[in-house]
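Only one protein chain is missing from this complex, and each of the others stays in its spot.
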Amino acid sequence: MLGKLGRWMINHIKALLYGLGFFFQIMKATIGFARKGQVGKRVLTMQILFTGVQALTNISLIAIALGAVIIIQGVGILPQFGQGDLIYPILITIITRELGPMLCAFIIIARSGTAIATEIGSNVVNHEIEAYIATGIDPISYLAVPRFIGVTISLLLLNLYFNFFGLIGSYFITQFIHPIQAAEYFRKILFNLHPEDIVSSIIKSLVFGIIISVVSIYYGFKVEQSSTEIPQMTIKAVGMSFVLCMLADAFIVLIYYTLY
Amino acid sequence: MKFQIRFADQIVGLFIILAVMSVVFILIMMGINQRWFAKDYKYTSSFKTGNGLSVGMPIKLKGFQIGSVDKINLLEDNTVEINFHIFDTYIEKVRKNSVLELSVSPIGIGGSGMLFYPGKATDIIPELSFIPSTDFEEGKELIAKELVNIPPGDDTILNIINDISPLLRSVDSTLESLDELLISANATIEGDMEGPVGDIIEEVAVMVTMLNNALSTAMIAANEILTNTSGITSNLEITTAGLTDTKGLVTHLLDPKGSIATLLDDDDELYKELFSIVAEIAKTTEELSAFVKYINNTQPQISELLEGSREALVKGKDVLEGLSNNPLLRGGITGVTEQPTTFMSYGEEEF
Partner (left out) sequence: MYDIYLKDITLIKNERKILADIETHFPEGKTTVVIGPSGCGKSTLLKVAAALIPVDHGNIFVNDKNLRKMNTSGLLDFRKNSSFVFQDAALWANQSVYQNMSLPLRLHFPEMDKDTHDNKIMEMLDLVGYTDSIHLRPAALSNGERKMVSLARALITSPGLIYMDNPLVLVDPSVAKKMRKLILDLHNTEATIIANFSSPELIKQMADYMIVIKDGKLVEAGTAESVQNSTNPVTSAIINSLLNQNQDYI
């Protein structure tokens, strides 16, 4: 019993150290990517296309709908307490600081995290990774780094679009149901939006992007021989990405409220 | 899909550029809206208390925000120092003899505001200077000397007037009823009307209680704007003095041989005294009624008057109650626990 527990512990510590080593290897290769990454630049472009551009429709629709719901509910309820202007800080807190980065992360986990883990897992099973090594291409530099950079940049950009659509686009939808004066709305949104909100949002999306990409790549490479391992590792990648994103979010919020 | 892959570089480029441009646009708009690029002029002031003060609190002039509070410090002598800034667009309003006033909503709803009253001088106060507040003598003196340009229709005062007008209307109608009652009491005492004097006077007492309650409520709402006033209350005070001077009236009433009839036979002395008192009350009430109508339309400093009126009427009520209980004073005058008024600003609390 004690021996089992000890072995379990040692294995988990080993896995954690391996994961950290993997992360630092990706970071190291990322630094070199800008200098000699001409072969991987196309992969990066395609990664941003798949992860960022193709998710834009989903993200913008969700952002507009969420923003409109918050405005409509808030405009209906808050003035009853004499706090009608509270709608703007609420909108910014939800869209910019909290749900924006988190919802974008969830969508990216579902779309690209699974795709990356599956693709890299297939590459391993089909010996494509060995083919890259035999050709002289480092799979970390060529496969992992463009995906890492691509997902991180895409999540950051999608989060910006989410904010844009959530704060501005939703206003136009609201006009059909509960008209608000445009000048007043935008003036108050801009007045209540602070640089620390934007910085917090950007940091969150960057951290979530790093987590999702590294975890997905890691579990993709964990596939060894059989194609049946691919879905197993993909599920693990999704689960671990969710958990780590939530923990990171809590940690960033804690730091944010400590600082401000 | 093929189109996207073929033009992947262009699409991704556009995707990045639009996102960056939207952020830059929002940042610029935020900067303009939050005055990141504009110069602010910094000043200091001091208040008796930090209650109602908060960092970021807007400083307003005639309803326009002209600056905001940056920092609040409690000093060694328990006064509160604030650092604030005035927007460059309003710097010409910061003239010598300007004064700050912390306006707190009297009924606790609607928050507080910092009002800026520009001085009447022409030269602008240099940056980092001290601007006095109305909490201290320096500021009050500037106002008393009429060196400050205080706008006639300040928002806060108008709001308070609006808040208390329904209450004042109630006071008005009570006073009218009291007036009528006193007239009829007067007539009864003169012998024009039938019925015991005691009943009428009891009704007077009830009306006075109502008036007292109504005035107490009005006090709560009106306390902030109401300061030194005099004049109209003088009649009431005199009347009240007469009423409370129980040596004449009440001593006679207490006379075991006495009754209303004997009193009235007493060379008409007591009757005349009572008659004159009631007449005074009627007259004063008319004046008060007219005054209440007046304050519904204007915004004078009426605090002291109403407070004085209230106190006088309480005393009057005591006497009238004494009369009503019995000319022979069956119940005597009941002791009344003085109800404290909220005639104190939140800003006057001590730490």
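Here the chain labels run A and B in written order, and each chain numbers its own residues starting at 1.
In this section, a contact is a pair of C-beta atoms (placed from the backbone, for glycine too) under 8 Å apart; a residue touches a chain by one contact, two chains touch by 3 or more.
It should be emphasised that the depicted structure is a prediction, and the values quoted were computed from it without experimental measurement.
**Q** Going by the touch rule at the top, give the shown chains the omitted chain contacts.
**A** A
**Q** Of the residues listed, A:Thr93, A:Ser122 or A:Gln232, which one is in contact with the missing chain?
**A** Missing-chain contact among the listed residues: A:Ser122.
**Q** Considering the complete complex, identify which of A:Leu86, A:Ala110 or A:Ile137 is in touch with the unshown chain.
**A** Residue touching the chain left out of view: A:Ile137.
**Q** Mind pulling the chain A residues that touch the left-out chain?
**A** 38-39, 119, 122-123, 126-128, 130-137
In the analysis below, only the chains that are shown with their structure count from here on.
**Q** With centres defined as the mean C-alpha position, give me the chain A-chain B separation in Å.
**A** Distance between chain centres, rounded to whole Å: 57 Å.
**Q** Which of the residues in chain B end up touching chain A in this complex?
**A** For this pair, the touching residues of chain B are 4-5, 8-9, 11-12, 15-16, 19, 22-23, 26-27, 29-30, 32-34, 109-110.
**Q** Of all residues in chain A, which touch chain B in the complex?
**A** 45-46, 48-49, 52-54, 56, 82, 153, 157, 160-161, 164, 186-187, 190-191, 193-195, 198
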